[in-house]
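Complex shown without one protein chain; remaining protein chains in place.
After this line comes subunit A, so read on.
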């Protein structure tokens, strides 16, 4: 199979946090002969947009992104070239693969050896420290691109690569077992609506927390057993306890990006319960009563994206129809508007940008 690889492409470039996003038609494409061993060139079908991409665009995280930056890290495409002298590539030209947040890791350090690849000190992060998926061609790494199962469309798979993997891994490590209650603040959002479905697939019972009629309808339709509107409730902790048989949930998977969403978890979690800290507010701090964290034997666990195995497992569950991303398709050119919608909290589910 041979591909005709152009010299230039369309790409959405962030030159600085203050400048508008520059969608260029003439961004250079790295040519096959320029690829280093282990690198591959992927021609994108589509890419999801993650709230992290907005943080990268605004530069408001404690760790700064590269500039200029092509953002994006939920991309699906096909491999059109692999660097010469690449040894033992697990993928070949023509394979349909995903590019996620963790673009590459060294696979040699202690964290990599223990499976915590995402915490590799030399990790390369798509759309943050290396250029990402908001372009037609992306350089990625054969060891870390994720094979996409045959029975799932590219647009359906895109947001599994970050949103899906992230909540899947959080649930995987949440110390829950079948029949347990899990509370999902932000259940109507990109991560939340997938978390509801992964939780159901695992036999957990979901209390969805968010606001508005549209998100309520989505959450209940996707299988949340109970719903609480955090803007309407007079006493969130009381309502959550009531919803979960009086004792509170066994776990909370918090994907919201603000302090308050975390603070109340210690109050509403059942004794022995687990708070999975997933959302990434830039500067918010977790304020938890130390006394009650101890007295109630609460676990507080940080959970950060997922490794290669998590990505495959999350895609496998989705590919068998247990988890479906709720998304709207737009063009790459609409990226700025998408960011505006995200800032206003208006996006239900996910936006996927088509590269075709």
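Basically, a contact is a pair of C-beta atoms (placed from the backbone, for glycine too) under 8 Å apart; a residue touches a chain by one contact, two chains touch by 3 or more; residues count from 1.
Operating definition for what follows: contacts and distances are computed from a predicted model.
Chemist: One chain isn't displayed here; going by UniProt, is it "Glutamyl-tRNA(Gln) amidotransferase subunit C, mitochondrial", "Mannitol-1-phosphate dehydrogenase MPDH1", "Replication protein A 14 kDa subunit" or "Translation initiation factor eIF2B subunit delta"?
Modeler: "Mannitol-1-phosphate dehydrogenase MPDH1"
Chemist: Which is it among A:37, A:203, A:302 or A:333 that touches the chain not included here?
Modeler: Of all options in A:37, A:203, A:302 or A:333, contact with the hidden chain holds for A:203.
Chemist: Consider the whole complex, including the chain that is not shown, and state which of A:178, A:294 or A:344 touches that chain.
Modeler: A:178
Chemist: Mind pulling the subunit A residues that touch the left-out chain?
Modeler: Within subunit A, the residues touching the omitted chain are 172, 177-179, 198, 201-203, 313, 316-317, 320, 322.
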